[in-house]
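As you look at this complex, bear in mind that one protein chain is not there, while each of the others sits in place.
A, B, C and D are the chain letters, set down in written order, and residue numbers restart from 1 in every chain.
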Amino acid sequence: MSMDLIIEAKDVAKWYGAFQVLKDINLTVRKGERIVVCGPSGSGKSTLIRCFNRLEAHQQGEIIVNGITLHDKMRNVAEVRKNVGMVFQHFNLFPHMTVLMNCMVGPMWIKGLSAAEAEKTALRFLERVRIPEQANKYPVQLSGGQQQRVAIARSLCMEPAIMLFDEPTSALDPEMVSEVLDTMTSLAKDGMTMVCVTHEMGFARAVADRVIFMNSGQIVEEGNPQAFFTNPKHERTRLFLSQILKH
Amino acid sequence: MSMDLIIEAKDVAKWYGAFQVLKDINLTVRKGERIVVCGPSGSGKSTLIRCFNRLEAHQQGEIIVNGITLHDKMRNVAEVRKNVGMVFQHFNLFPHMTVLMNCMVGPMWIKGLSAAEAEKTALRFLERVRIPEQANKYPVQLSGGQQQRVAIARSLCMEPAIMLFDEPTSALDPEMVSEVLDTMTSLAKDGMTMVCVTHEMGFARAVADRVIFMNSGQIVEEGNPQAFFTNPKHERTRLFLSQILKH
Amino acid sequence: MLYPDTVEAEVLVHKPWFVAMMFAIILAVFLAFNLTGTVMGELMRPVIGDPLQSGLYGRFAVAFVVAVIFSLNVVLIGFAPLKVQVAIVWLELLGLFLAFFETFHLSLPFIWQKLPFLITQGAVTTLYVSAISIVIASVIAILGAVAKLSTNGFAYAIASFYTSFFRGLPLLMQVYLIYLGLPQLGFVIDAVPAGILALSLCYGAYMTEIFRSGIQSIDRGQWEASRSIGFGFGITMRRIILPQALPVIIPPTGNQFISMLKDSSLVSVIGVWELMFLARTLGQKTFQHMEMLISTAMIYWIMSICLELIQSRIERHYARSKVR
Amino acid sequence: MLYPDTVEAEVLVHKPWFVAMMFAIILAVFLAFNLTGTVMGELMRPVIGDPLQSGLYGRFAVAFVVAVIFSLNVVLIGFAPLKVQVAIVWLELLGLFLAFFETFHLSLPFIWQKLPFLITQGAVTTLYVSAISIVIASVIAILGAVAKLSTNGFAYAIASFYTSFFRGLPLLMQVYLIYLGLPQLGFVIDAVPAGILALSLCYGAYMTEIFRSGIQSIDRGQWEASRSIGFGFGITMRRIILPQALPVIIPPTGNQFISMLKDSSLVSVIGVWELMFLARTLGQKTFQHMEMLISTAMIYWIMSICLELIQSRIERHYARSKVR
Partner (left out) sequence: GAVLDRVLAAKTLKVATDANWAPQSFMNDKNELDGFDVDVAKDIGKRLGVSVEFVTPGWDIITAGNWSGRWDMHVGSMTPTKARAEIFDFPGIYYYTPAAVAVHKDSKAATLADLNDKAVGTTATSTFEAYAKQDLTLDAAGAPAFKYEFKPKDVKSYSNSTTAFDDLRLGDGTRLDAVVSSLPSIIDAEKAGYPIKQLGEPVFYEPLAVATEHGDAEFDAKISEAVKDMQSDGTLSKLSVKWYGVDYTVVK
């Protein structure tokens, strides 16, 4: 296998009780690749990317992230997670800390940066998402969009090798979406690998190296955006795309 | 003033401490009208529609909803809210009740329907949002999109005269967006008035009677979608639209 | 404060029907209880003649006056701003209770004479025994809560046995067991350490449950966010979960602190001269134990008011991040 | 359970370094305490000769055997599934405690003879006094919590005075005040009602604080959703807020129930024959009160284990909606 594979999933399967959420997932991601995952609600997109930093355990198959195989008895799960940033659908900011602290704690407690250095890093990324002026507010005092941007900044502060986004732009207004996507694009140029669950087809078209379409736990189709949008192979994908393009 | 005005806001202003969120808002909504509110994050869109069912108090000006003036000492605030459904950005489902119960409680405890009748109503609207099979799950067991649809169904169950949507489709995948928007369109045909904060420009173009653009607490521009999208009058609006159309 | 509705309620006590109802109820209550024999009757002597002879008329007159005074008082207070209202009502209630204590005909000089000893010996002992015990109990509680929530069989079994045993047995029994039982195993332990040990173990068990529920109340999204950054269990617990659990933990813990103050009196059975022990003994000889009990009660009350104030400051501190 | 990480920890007690460390610590501890004089020493007589004469060698031998047994036990238990582990550890701890009680040389026939009376008279009284008081206290607590969170000056002042006063004063004092003070106002009240009144008022005050914090812990989004449907204050509180607050409220309330069981013994000062009173009196005459105290402690423990089981069932019921 080539050296620059950063995520490899082989025959991954996962069940919730009797319900199979993921079936036969085979996926490889190269360093610096930007992947967009889309698909209908409940198709297992969130579950899949949560397996990549082992917030969820898979029951069959193999997942290798950054050269480390994820399994039940691993010791270095923190090592994996340190290098895999995650932006949640529901933000999950730490409500008892200011925005600034939210961004500072990762670098401080994991990387051992001093408070001053961590603050500098934090402010840099808060500026990148255009909310440095909110640094001393508490999360609950921000609008939904502002909160989502803090969540992105918090992940970026750890300067991870891989970023997982779970619908990072869903609560943002269109202006902010494009700013955040710009940030993401520039990060991608720095060599950061990204897996992004999103329905922003515009973004997928513009930025993604590959688009993956999931349906009821399976990867139904994958391909470069051009092929994916203009010439979808599967009926299900075509239906999905037609719905999107309708409005 | 014409008889079929259902929401009237006159010179409304609102402050959070020293920060003015709403400035000189003048807006009238006729029965059956579908209004889309858009604008950048933090511009006061949520605050504005929350004033319409008095979840927020305004400090200046006058708001009349369904013929009832909203003020500090009103007795019939429940009367107003009963007729104004609201779908929140963060769903706010009742986590201790099943999906079905979430939809049944309004009709049962406010309108006095029997449990059987309420269940029938609830199932009808759950079908409309395409998740009748989730009726006996608890909210936390659903995906984000499913939760948002329950929130919409819960509001619809009260069959209110006015519906306020605060980014109701933000957590939905594109397929579901169009289904939900279809539902909303059909509701609009039944004569329901809607005020919808959304960035789904496709929806605005297709369904809205009027589009309102807000920026830092003010209504900057309003007009029919056609005029709004093709020929925006203000520089700010033009900028905003260019961002949207970029991706 | 509850999340208040945006609609202001009218001031209830200024609504005529409410005032009328209140007046009627009080009149009825005081008609039912004959007050003519009390100070009230004495004060009304000019109007009703000899209180004891005044019969139904006297009774009605007294009740009427009481009801008028009460209603007027309430209506007037209703005009004051919130803080003043609270202060006035507090003072009035305090006054009522002091008047109630008056009915015991307490000897004030005796109280003044014994007060210094009550405070320097009793209150100080009570305070330091409780303070040390609370600190130990809190440490036990955090460990216990984590153990009780863990998937480790040993930790869970030991922690659940511990909470069950030390909550299940009366504190007095635990004091006995430690004071009398440990010597049988070869450790002779003094009264004060034995008391502190018993209190810590017992309260540790109660507080384990409080901490457990606090930790459980935190949304799993917080765990996920913390883990996804790479924080281990220790940091997640100390920096993310516990600080957020504190608002939920503090009020019941405050309860425990306050009741610890009182429960520490159980160590008097092993001969520690704390506050309650002195209260019971100082007045015993001259049969002035009511004096002593009431002064002690007041000292306890003052101590717990201090704890309440501290608690409300801490709560305010943690509420910062919730204000919007 | 905590939200567990997806990574299984290795079984700690099967790691060689951990076992070795445990062994060393136990060896050291039992070398420090001389066990040769105990049953352990007696059992080792074949190996070490007369325990009391065996000196350092005997001491070491005993400590070694204890450490081996202990470590082996722990390692073996480590292989069992979780539930079995918990059960075994519980039984072992229970056995240890019973052995500890054995050192008091209790007379079992005496216990058997008195047990029926202890239960029919004492436990029953304790139970019904506590049960009634808890019900009243819960009602008071809900009202108190709402009042304390309200913006109404009167309600707030009265509720905060109430919680401060009845938490601040020792329960014993409240029992006295009600039992001896009320007659001075003209209400002669029996011992049991007086006890129940005092317990309800006191625990109502503590539980007010618990309910308050539970209600405050609910997200304001729930209030907004409830209001936007048109629910008034009553429905919102009863059907939306309180049910969600319950998981947070239940564990500290369970604490209160359990400690109420024990605190109800204070009513014995006014002559109610509850469990603790009997424990102290039954054995007094024949000088066997340790027997009585320990049996009583066991009865209390059994009662609180029942409460714990009920509590965990309720918690599980309310946790339903959190499982995903």
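Criterion: a contact is a pair of C-beta atoms (placed from the backbone, for glycine too) under 8 Å apart; a residue touches a chain by one contact, two chains touch by 3 or more.
As the structure is a computational prediction, the values presented were derived from the model and not from experiment.
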- For the chain that does not appear here, which of the shown chains does it touch in the whole complex? C, D
- Message: In the whole complex, not just what's shown, which of D:L31, D:L246 or D:V269 touches the removed chain?
- Response: D:V269
- Item | Contact with the hidden chain (one of C:N73, C:T103, C:T151 or C:Q284) | C:Q284
- Query: Which one, C:A191, C:I235 or C:I314, makes contact with the chain that was left out?
  - Reply: C:A191
- Mind pulling the chain C residues that touch the left-out chain? 113-114, 117, 121, 176, 179-180, 183-184, 188, 191, 268-271, 273, 277-278, 280-282, 284-289
- Task: List the residues of chain D that touch the chain left out of this view.
- Result: 180, 183, 188, 268-271, 273, 277, 280-281, 284-287, 289-290, 293
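Basically, only the chains that are shown with their structure count from here on.
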- Message: Can you compute the centre-to-centre distance for chain B and chain D, using the mean CA position of each chain? Integer Å is fine.
- Response: 50
- Distance from the mean Cα position of chain D to that of chain A, given in whole angstrom: 46
- Message: Two or more other chains touching the same residue: where does that happen in chain B?
- Response: 55, 90
- Task: Enumerate the residues of chain C that touch no fewer than two other chains.
- Result: 5, 224, 227
- Message: Chains as vertices, touching pairs as edges: which of line, ring, star, complete or other describes this one?
- Response: complete
- Please name which positions on chain C make contact with chain A in the complex. 221-222, 224-232, 235, 239-240, 243-244, 318, 320-324
- What residues of chain A sit close enough to touch chain B in their complex? 38-42, 46, 89-90, 143-146, 167, 170-178, 181, 199-203, 205-206, 239-240, 243-244, 246-247
- Query: In the complex formed with chain A, which residues of chain D make contact?
  - Reply: 5-8, 10
